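One structure is given here, and the rest of the page talks about it.
Here the complex is missing one protein chain, while the rest keep their positions.
Chain naming follows the written order as A and B, and within any one chain the residues start at number 1.
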Amino acid sequence: MATTLALTTYRLIRNGRKMTFEYAPAPESRAIVSIKPKYGHFINGSFVAGKKHFPTINPATEEVLSLISLGGVSDVDKAVAAAQKAYTKSWSKLSGKERGKYLYRIARILQERAREFAVLETLDNGKPIRETRDIDIPLVAAHFFYHAGWADKLDYAGLGHSPKPYGVAGQIIPWNFPLLMLAWKVAPALATGNTVVLKPAETTSLTALLFAEVCQQAELPDGVVNIVTGDGSTGAAIVNHPGIHKIAFTGSTEVGKKIARAIASTDKKATLELGGKGANIVFDDAPVDEAVEGIVNGIFFNQGHVCCAGSRLILQESIAEEVIEKLKVRMSKIRVGDPLDKNTDLGAINSKEQLVKIKELSAVGDAEGAQRWSPQCNLPDTGFWFAPTIFTGVTQANRIAQEEIFGPVLSVLTFRTPQEAIDKANNTPFGLSAGIWSEKGSRIFWASQHLKAGVIWANTFNKFDPASPFGGYKESGWGREGGKHGLAAYLKNGKESGAK
Amino acid sequence: MSFYGLVDGSEKSLLKFLDQLSGVDQVGAESRAAMLATRSIKTTSKKWAIDTAISMVDLTTLEGADTPGKVRALCSKAVRPDPTDPTVPSVGAICVYNDMVEIARTHLDAIGGKHVPVAAVSTAFPSGRASMEVKIQDTQDAINAGAAEIDMVIDRGAFLSGKYGLVFDEIVKIREICGEKVHLKVIFETGELVTYDNVRKASYLAMLAGADFIKTSTGKVAPAATPPVVLVMLEAVRDFYTLTQRKIGVKPAGGIRTTKDAIKQLVLVNETAGPDWLTPQLFRIGASALLNDLLMQRMKMSDGYYASPNYVSID
Partner (left out) sequence: MATKKQLRVDVKKTYKIFINGAFARSESGRVFEVSAKNGDFIANPALASRKDLRDAVSAARAAHSGWSKATAYNRGQILYRIAEMLEGRAEQFESEIALTSQITALKAKAQVTDAIDRWVWYAGWSDKLQAVSGATNPVSGPFFNFSISEPQGVIAIASDVSFIDFIDAIAAAVVSGNTTVVLVPGSLAVPAMTFAEVLATSDLPAGVINILSGSLDELAPWAASHMDIDGFDISGINKKKQGELKVAGAENLKRIHAFSNGQSPSRILAFMESKTVWHSVGV
């Protein structure tokens, strides 16, 4: 009797109360960052004023953050001259051991100032603070740390005895992982004994300019790292400069092809990290809940602004319905909003131009007859936003299965047999990445042997490490970055891709 | 019993069902749990989370040295965790050994705690190593003494040697004894099951056999209620609801000592099973030291400065 009473009371009090758990705003403070009203270039160890300027904005709010210099041919000239002088007079005279110690210093300072860089990257790029804090910036430091250790071990890199650097490397990087792409370029170049002239992307130059301060704090010899900001014309000036024999470019396939044509009759070497339309293959024996996480991570991480994004879900037909249902439930938990809020999962689209492209291609998807779905999202009024979106009923013949959208848009296709999955995955001019979801080891190795992709993730996605080579087959580019393989591009007497 | 129409009660039918369950990728499950642990819960949502967590605590004492005095002190704390602040909610339940149930129930009723149920651990808790007769008697004794909830342990030896039918039958038996009125929680001892695949299997097995709640651990073995284990169990109850329209509760127990830990659990619930589960009816936290940390954090939120253990009572 006592039991019944207690139970009834318990039920009366606790029954039927509908709970919600709203997360209050949890903004990361901007106070740690101090942005100058105007920036010049970083040449020969100091900041020099630029002549023409253009604004750089916070894509989440459209607020102008600063004015960036538009580098011209003469700025590039000065930078290359500084890099050449630094190579001849100081950098090439240092032993690998000493070069390595400069890179260790840079790595440690980046770790010390990690929070500052994370906030700045979020402001300039629009990606969530959780990603810059937990993924981008730690990887940046790790890249410098890893490559610091190679500087005095190049004899062991499998490139022969005493491989030699080129001298000055011209490096052009994209806006999707601004500081990380800088690390991928600068760290191996310096470790192998080269000096650099680097151009960050138009919309995201701030962390590169702050990196210049780190070079100063590390007492890096003047001219070893030079940073010239600007637009496509600045990049072209670097590519065409007679003093640069080694080019490293990450960006669109279209521009990559331009570069390949531009250097065709020269003896310049280039590595190119270009676009992709990664196939994420989910077999019927996949660990389903983790596969759903992997699908979400594959296309919504970094707002889908990822060359190796899993932008095509190639799903075994027998489990398609179950997986799509779970995917939709999972997508409705994606938090879209203020990138500086620690609980935001999906930030702003980097620029108005990019947002237009995403909207255009999504409209194409509608026109091609695919079924579009997005969860309910309250998108802010200012800034550039796009809700996470999937298109089901997509086929290989659709443009949204072939063209890179570079946004949070997933195209879903189905397959019946393993061979069909491989064929669909490979049926593209791109070849950067692929994902395989299965609990069967032999199937994973079989698929990885058949997939024409430079990076293959099994039961995971979008994982990066300085020790793991990255790069694509076919039109996804030339060469690899990271790992022992990534050193080759910066050393003569080493294996070169796309070289004569 | 109809077993939701999904199995027929035979081991063969059970094995067939368990076999078609998807596996759990350890790396994927752990990284999802780790990502959810980065959620930053502040200000109003933190206040709400603290109070919710308090109302979900199954305040526990399961020691050989338990005495009537100890149990009464725990009951007082359970009803009014902070004697100086009546806005602090009571806890979700008291959890004791079956020979302390009557003392707990009597004392709770005497101090205005009629709304706080008494849960008893049973079936030869914590090891589960005894005859079925003993386990049945253990359960019956607790119910007779006034327990509104039974926290039973599964036979891990049987589970690990593949005797799933035996594990299932034991739960069914205890379910029968509990009847409709007594609320049954089934403890897996996930630290002994080790793999997430096993946790998923055990979750479905227990739900099919009639559990009202699935519970991670006895609190006597580490690791206990790690976030990825709780994640896998929340996924199981979420999917079970899709299958059967029945909502089963989850109770992590063991190793949840700080407010931060508790809030991480609530985030897991919120973003996995969903907000419907954010009620003591469907989520409990088995803990003892946690309550004081929740109280100290609650004080800090209302006072605006950091608290000290001197200002919360020991039980």
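Note that a residue touches a chain if its C-beta (ideal position, glycine included) is under 8 Å from a C-beta of that chain, and two chains touch if they have at least 3 such contacts.
Small disclaimer: the values here were computed from a predicted structure and weren't measured.
Remark: the absent chain touches shown chains A in the intact complex. Contact with the chain not shown here comes from a single listed residue; of A:Ile32, A:Val64, A:Ala363 or A:Ala467, that residue is A:Ala467.
The chain omitted from view is touched by exactly one of A:Pro55, A:Gly149, A:Gly232 or A:Pro429, namely A:Gly149. Between the chain not shown and the residues A:Lys359, A:Arg443 or A:Lys474, the one that touches is A:Arg443. Mapped onto subunit A, the interface with the missing chain covers residues 97, 100-101, 104, 142, 145-146, 148-153, 156-158, 418-419, 441-443, 445-446, 449, 466-467, 483-484.
As a working rule, only the chains that are shown with their structure count from here on.
Look at where the CA atoms of subunit A average out and do the same for subunit B: the two points lie 42 Å apart.
By the touch criterion stated above, subunit B contacts subunit A in their complex at residues 22-25, 27-29, 31-32, 38-46, 48-49, 52, 105, 109, 114-118, 143, 146-148, 181-183, 235, 266-267, 270-271, 275-276, 278-281.
Partner subunit B is touched in their complex by these residues of subunit A: 2-7, 9-10, 13-15, 17-26, 130, 134, 285-291, 293-294, 333, 342-343, 439, 459-460.
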